[in-house]
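One structure is given here, and the rest of the page talks about it.
Every protein chain of the complex appears in place save one, which is left out.
Moving on, here comes subunit A:
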Amino acid sequence: MTTTPAATDLTHLDAAELGRLLGAGEVSAVDVTRAHLDRIAADDGLLHAYLHVDGETALATAAAVDAARAAGDELGPLAGVPVALKDVVVTEGVPTTSGSRILEGWRPPYDATVAARLKAAGTVLLGKTNMDEFAMGSSTENSAYGVTRNPWDPERIPGGSSGGSSAAVAGHLAPWALGTDTGGSIRQPAALTGLVGHKPTYGSVSRYGLIAFSSSLDQAGPMARTVLDAAVLHEAIGGHDPRDSTSIPGQHPLLAEAARLGAGGDLTGVRIGVVRELGGEGHAEGYEPGVLARVAEALAVLEGLGAEVREVSCPSFDLALAAYYLIAPSEASSNLSRFDGVRFGLRVGDDGSRDLDEVMALTREQGFGAEVKRRIILGTYALSSGYYEAYYGQAQKVRTLIGRDFASAFGSGDGDGVDVLVSPTTPTVAFPLGARVDDPIAMYAADLCTLPASLAGTPAISVPCGLSDGLPVGFQIMAPTLADDRCYRVAAALEAAQDAARGHRLLDELAARRTTGGPA
């Protein structure tokens, strides 16, 4: 893959390749960082992937890595590789807004565990990426700080809520980035920008320091240009964290190894279940034919690699959207209560003429955007006494049913079930900016395919499987709890086979477009 015209540009190298070159002393961390900062300076005016970039600090961090390497220090494989973090990740001393006006100017006094782990690994923080306010949205249009554009077509959305991260990585303004996924916020933007995005098993990546949207659903995960990079970044941030009570202790699967195994191309004996309820027969309404065609082609590729493909029915997946839009807003209504203007962030109207309740109300009135308010109201209603059982209680039951559908599809592991479930990641390709802002239900439908794995807490990856109307289509692979390695293995197999058939990577087509008058 190193024969494309852009390969000489440091911003076009994979993170794993950058790590190798840095380790071999063939490039310096300062050069790599500067290349990305230059690219940000050139392109981010249009894309608006970043909310905060501190080039000076990034270069200083990179210089420190170079100095340590020159001094002969033992450094990890990621030392000097730049990274971008979704602005939902708390970073010590670095502005963190979660895309909200209510946190404007807040500089946290601590690091999220994922940020601390990346820091300890020697990565260089390029900046914080744009997102839908408090991760509520599927297009990044709900950011208080303006929209982010899709590098494939600047008139289209980059997905959401991790749209800043997807635009940054697809646009080569970062080699990789962290996103967070509550109902699809990693997988959907990855799909719409031609990236690999993985939502880990709930509890396998620490939530400590992620500004909570929906505590029982939120997971941080990697967004990268290759399956291997995603696996490497996932391993760097994953594993047990005693600061997160829901973090899973013990051994976690080896992911990079699974990706390398998959890239070998042999899927003999791997059983793949295609979820009928996600775009299958009788459930195709709202799915673009181009999306379904690419997914069918991907299945054929996987079959060609030796996998057994069969259809599987998960009837309760039809209820996922309704359940999600009760559970997530309910938890959000409580999680967002702390934004009251008392201890941090915005405070409005505290001029001595108003009492406490008025100042709190005014702060929240002006600090939160419309979608956030809509969900707080929805969640407050769903939790209120007399309605709790009918809404929150019922939604939790649906969640149990969805978990059972997964469990029966995967079987007991000895022959009857499938190893992974697959579907399109999204029903459509990236839609135009503004197309769904006035239609929340249409916007919510963008997460139709990603919600079941979120509600079940199971891992799922989105990997590119071609273009439809010149825009990327994502292929979703879902696995049982803590079997994230299966996602990476199957994704890597598909990626390798399609790249080989195509003769280049999908993202190289975006690079080619750039040279012929793309977003730059």
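Just so it is clear, a contact is a pair of C-beta atoms (placed from the backbone, for glycine too) under 8 Å apart; a residue touches a chain by one contact, two chains touch by 3 or more; residues count from 1.
One rule holds for everything that comes next: contacts and distances are computed from a predicted model.
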Self-check item: Complex member absent from the view - protein name from UniProt, among "Aspartyl/glutamyl-tRNA(Asn/Gln) amidotransferase subunit B", "(2Fe-2S)-binding protein", "Heme chaperone HemW" or "Acetyl-coenzyme A carboxylase carboxyl transferase subunit alpha"
Solution: "Aspartyl/glutamyl-tRNA(Asn/Gln) amidotransferase subunit B"
Quiz item: Touching the left-out chain: which of A:Thr57, A:Ser215 or A:Ser408?
Solution: A:Ser215
Quiz item: Where does subunit A touch the missing chain, residue by residue?
Solution: 89-90, 96, 98, 103, 106, 108-110, 112, 207-212, 214-216, 242-246, 330-331, 333-334, 336-340, 342-344, 356-357, 360, 380, 383-385, 388, 392
